[in-house]
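Shown here: the complex without one of its protein chains, the others still in place.
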Amino acid sequence: MTHFLEVVLRGLGSGAIYALLALGFVIIYKSTGVISFAQPAMMLTGATITSYVGPALGVMLFAGFSFFASMAVAALLTAAFALVIERGAVRPMVGRPAFVVAIITIGIDIVVRVVTSGFIGLGARNIPNPWGLERVELAGLRVQERHLVSLATLAVVVAVLFWFYRYTRHGLAMRAAAFDQEAALTQGVSVGSVFALSWAMAGALAAVAGSLLAISAGVDRQIWIVALVALPAIILGGLDSLEGAVIGGLAIGVVESLVGTYQRDYAPWLGDNFAVVSPYVLMLLVLLAKPYGIFGTPEVRRV
Amino acid sequence: MTGPSAERTEPAPVARLDDVHLSFAGVKAVNGVSFEVRPGELFAIIGPNGAGKTSLFNVLSGVYRPQEGSVEFLGESILGRRPHRIAAMGMARTFQNIALFEHLTVLDNLMLGRHQHITYGFLQAFAWVGTARRQEIEHRRAVEEIVDFLELEQWRNMPVGLLPYGVQKRVELGRALAMEPKLLLLDEPVAGMNLEETEDTARYVLDIRDELDVPIIMVEHDMGLVMDLADRVLVVDFGTPIATGTPDEVQRHPDVVRAYLGSEVGP
Amino acid sequence: MLSARNLEVVYDDVVLALRGVSIDVPEDKIVALLGSNGAGKTTLLRALTGLLDIHDGEVTKGRVTLDETPIHRTSPERIVRQGVRQVLEGRRVFVELGVEENLKVGAHTARARMADNLERVYALFPVLGDRRAATAGYLSGGEQQMLAIGRAMMSEPRYLLLDEPTLGLAPRMVENIRDVVLEINKGGTAVLLVEQNATMALSIADHGYVMETGRVVLDKPAAALLRDDDVREFYLGLHPGEDGRKSFRDTKHYRRKKRWSA
Amino acid sequence: RGGGEADGESAVSAPGVSDEACPDAVNADNGCIYLGTISDLTQGPFAPLGVPITEAQAAFWNRVNEDGGIGGYDIDVTTYVKDNLYNPQTHQQVYGEIEGDVLALAQTLGSPTTLAIIPDMDRDEMVGAPASWTSLWAFEDAILESGANYCVEGMNAVDYMVGEKDISSVMAVGFPGDYGGDGAAGAEIAAEANGLEFTGVETAPGQEAQAGAISAIVKQKPDLVLLGTGPTETAVIVGQAAAQGFQGQFIGLGPTWNPALLETPAAPALEALYMQSGYWGPFGTETPGHQAMRDALGEVAQPNDGYTAGWAWSYPLKAALEEWLEGDYDKDRAGLLEAVQSLETIDYEGMLPEEAGNRTGDPDETIFRESVLSKVDPEAPSGVTIVSDFTAGPTASEHTFDGACFEG
Partner (left out) sequence: MTTLSTGSTSSTGAARGTATRARRGGRPSGRPQLYRSYAQELALFNTRPKRIWVGIIVLTAFGLSQMLTDNHLNTLALAYAFAIGALGLNIITGLAGQVSLGHAFFLGVGAYTAAAISGDPDGRTIGFGITNILVWLPAAGLVAGIAGVVVAPLATRLRGLYLAIVTLGLVFIGEHLFREWSDLTGGAGVGRESAVPELFGIEFARDGDLLTSDQKFYLLMLVLMLVFALGARNLARSRTGRAFAAVRDRDMAAEMMAINLPRAKTVAFAISSFYAGCSGALIYSIIGFFEPSTFGLLLSVQFIAMVLIGGAGTVSGAIMGALFITLLPTLTRELPAYVPFISGQVTDTPNVFQLEQVLYGLLIVGFLLFEPRGLFGIWIRIRNYWKGWPFSY
């Protein structure tokens, strides 16, 4: 039982990172109706920036502070970078079919990843942090500190986002812009700023996720692949639902961890790397029951 | 187009609703409506906004399944039947918010109306010889007659999305006619039209009813049109029927005046 | 005053939709804009509120001014902030948002008095109040139209441009809208009313314009328009020498029967 | 066939051989032999290896040119360099683009990618040096591999541990296929020979994909884990298994190591539990070849064993070119192929024994069965130093190779 709970906790830890990534996807989707395939590149860029800023900051006060400070700087810089991209390559496409914009984001993803990879170099870039692979004992369970850090960060981010969407007019404006840009414009909503804001927020979230991901083994050129796991997470939760993204991300982390640990013993015939595809299998199973994910808004269809 | 002459000898109603109830999460859209449409009849349904008129159409064409009541078309119960099967039986309709296939041309939209009458399958489609080609040409001719009837010549190869509103409404009517319907449902056929277009539409509707002998159910807020054309009128309010009768009868009905007509502003 | 001078608008670099249109919407007045389908009424409204851009349209000549300041290069949301508000043709409610959420989006530029304005809208359209939590997309056509107008009122605009507000409304509701427009106008909002229902529009307007194929062909006080023979015949259905409207059953059957009886 | 036709007057009539001097020639009087390189240079998973390999090869041939070239020719390996993105289709396409312009391939990186061009290479009578150590290459005549293969590495790793400690179980953790799968096959053969319990665990690339492998290791506690993954996965697996209390030995195949791992949180675990297998001594080893390489490369940002590999892999082609130009062979590609097949020894300048270069006779006779083992040493240039020099364990020595191990 202890072992099982430890496995679940580990899953929640990586799930927190998926959830942060998923939130980025959902924020962009909610306000623009587009899935941005540039998010993996944003994550890579954010983590890379952290790996440069961290050592530059040195150890201030205590090592954890340095990590969070460099992560915050990276989040800001990545957000700014996302703004530039949005302005240059996405804004001109306002009102175009979502899939054309999606392909554009794929092009952006290629370009940004190549450039960022140049800054990463061949090996992995380490991100200074005090946690590494250390573990602590919590109520009899041995947990990796980095997982607790990820979960705590997620909690803070969720609180801030909840406040933002609930108590500012921008939240509603962002949703309106996604449904009907022209109608939103006539309400005085600046669709341009809505787009910019959502890209910036998603960029910052990707940077945070990337930095957390790199705690244990650093940033290498291939970590962007992890961002793709956020896709089944958002579908599972419901494309336009923030709480769905969080739950979906955590659920996928846990399932992946459980499958990775136990599937070899109980269902070896599924193949050794089944854990890698388990998020997609979970997504499929959920969608068979709920076509719009757990929290997604059903499309309005009326004649 | 073959006139449904068979029906004329049959006294049975074309469509019949009996005590239909339909509600959505708290909203009673249709509340105990019964009516029947007889062969060759132009039947109008009027009522305030949100009274459930469109919902009645949706019940008839199988989009909504009522919680209670029975729905019959051509003597068969069509309750729970899928929309495409009901359409194939010969029920055609137009939509309150134009529902054309906007990227297709007028001709293609009309050809889609003939979907059920074209029988070749997709394997034949690939080769485009024999049956496929013959049928396309044959049905194209039928469609051209509708183009002619509705005076759509000048638009026929334009994507409908680019056409003026009034023309789009006419194309929609054409598409319904192309189905060679045994019952035609028109949801606000003249909304948003100017006077001239309204007159044109009135003429088409009369011709369809009189010369093709297709019974029609029409929902419309233009009282002039309803009163001039309809044989019988059903008035609903909050899903509940409040009056049925000839235009003159319902026009004088106090409930109707109160709930619906007001002091009558309109052309 | 909101005005357009010699406005020429081109879509997609090829379609000339307005050919030198000039109109004035004075403060505190109701102006009616009539015209057949495709005459360019909607295009004119788009030019007034900066929405041409997203339709690939462009002002190629002339100008739009608000209180003498040119605004035809201003972004739509700025124009809204300056108090010019358009209700789009065809309702265009945010179908997946709730009724009240729609209204709140409408209040985007006027958050401070949102609560009051909500009450005002619910008072004008009680149906909306009853269904404030309902998903807007499932409202009936007429209910959606009310929501669209209500949404525009949420920011207390100085100029309200209504594009066919009575489309698909029941007779009593048309009356209702007429009263609402009058009331909005009394509250100090100038209204530009684009309508197919000419009787209703001219009955409350101070001034009227008639457009045909991208041009203004008549520009007269509303009362004068009501007496104009052409307007009477083509827009009101009143023929000279006849009293009242003739029945739709009597419209001419020219052209018919040519090939149909086959 | 399109592209650079050979010069009519030249005695040598092979594509990619020219009487004109190379661009940026060292010896302006020499003709030029162009060699092609198809490697993983940007986005592919093996770019961290492909880049240093390619750079070391440029340095290697530059040194050859500085020594006067070969038979009146300078060798150019920088004009026709292509990125394969580790994609067989791209590999095949760029091969077609440079085929007519090069005499041979100084590098063709990856197994599935190289397999995609082998029919073309056969048709074109093209010779190429691989950049992978799969046992499959022993069975391809046109492929000029060097040193032991993964399969032999796996056998030797197990035999070594059997010699050192009293072990009873072996687990192979790695990517499936030509690399990890090949090493695992070798380990399995050796485990069987030594009567050890064997488990094979396949894993996929990516930090977050290692949970299954880690839990298998922690649960079964094998005495030896043979790793056949990339460096990042190595750090994650070793680091986290150690953090969960695993104390057994890890031995990683050649490509598992990257000195940058010593900066990750897994460094202490790696120092304690990890050993690296290799096909020759790591970057800092003292042999004339290694020394020449270090001199030629000068200051490198991060000395890793991609450089060593690129350098060592170049010797056979050098030997083949010398043999071809100096010997009595047709001066076309077929002649070069013939020259290759007549090589009995190759001077690796001490990086590998000379007999490792034997290419006469059937594969089972020529497969080189000695590998080296190193331990983590933060002081060493590439983070590891030799603990066991060239040795062939009993299993590898006795095994009969009759096909690629991973296919067996």
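We just call them A, B, C and D in the order they show up, numbering each chain from 1.
Note that a residue touches a chain if its C-beta (ideal position, glycine included) is under 8 Å from a C-beta of that chain, and two chains touch if they have at least 3 such contacts.
Here the structure is a predicted model, which is why all the values come from computation and not from measurement.
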Worksheet item: Looking at D:I75, D:V94, D:C151 or D:L317, which residue reaches the missing chain?
Response: D:V94
Worksheet item: Given the contact definition stated above, which residue among A:Y52, A:Y165, A:Y262 or A:Y280 touches the chain not shown here?
Response: A:Y280
Worksheet item: So which of D:V81, D:V173 or D:L253 would be touching the chain we can't see?
Response: D:V81
Worksheet item: Which of these, B:F95, B:F149 or B:Y204, touches the one chain of the complex that we don't see?
Response: B:F95
Fill in: Touching residues on chain B - with respect to the absent chain
61, 63, 82-85, 87-88, 92-93, 95, 99-105, 108, 111-113, 115-116, 118, 120-122, 124-128, 132-133, 135-137, 140-141, 144, 156-159, 161, 175, 179
Item to complete: Over the whole complex, note the residues of chain D touching the chain we left out.
Response: 1-3, 39, 41-43, 50-52, 54-55, 58, 78, 81-83, 87-90, 92-94, 96-97, 99-100, 111-112, 115-116, 118-120, 123, 175-181, 301, 406-407
Worksheet, complete the sentence: Across the whole complex, the chain not displayed is touched by chain A residues 29, 33, 35, 37, 89, 92-93, 96-100, 103-104, 106-111, 114-115, 117-119, 228, 231-232, 234-235, 239, 271-274, 276-277, 280-281, 283-284, 287-288, 291-293, 296, 299, 301-303
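One rule holds for everything that comes next: only the chains that are shown with their structure count from here on.
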Practice prompt. Work out per-chain C-alpha centres and flag the one nearest the whole-protein C-alpha centre.
Written response: A
Discussion item. Taking each chain's centre as the mean of its C-alpha atoms, which one ends up farthest from the centre of chain B?
Written reply: D
Discussion item. Quick check: how many Å separate the C-alpha centres of chain A and chain D?
Written reply: 37
Discussion item. Just the number, please: Cα centre separation of chain A and chain C in whole Å.
Written reply: 44
Worksheet item: Counting in whole Å, what is the centre-to-centre distance of chain B and chain D, each centre being its mean C-alpha position?
Response: 75
Worksheet entry | Where chain C touches two or more other chains, by residue | 138
Item to complete: Could you classify the connectivity of these chains, where an edge means two chains touch, as line, ring, star, complete or other?
Response: other
Item to complete: Give every residue of chain A touching chain D within the complex, in rising order.
Response: 7, 10, 14, 113-114, 117, 121-126, 131-135, 142, 144, 213, 215-218, 220-223, 225-226, 229, 256-257, 259-261, 263-264, 271-273, 275-276
Worksheet item: So in the complex, which bits of chain C are touching chain B?
Response: 36-38, 90, 127, 131, 134, 138-143, 145-146, 164, 167-175, 178, 196-200, 203, 234-237, 245, 247-249, 251-253, 255-262
Discussion item. Looking at the complex, which residues from chain B come into contact with chain C?
Written reply: 1, 24, 27, 46-51, 54, 96-97, 145, 148-149, 151, 164-167, 188, 191-200, 202-203, 206-207, 211, 221, 223-225, 228-229, 259-267
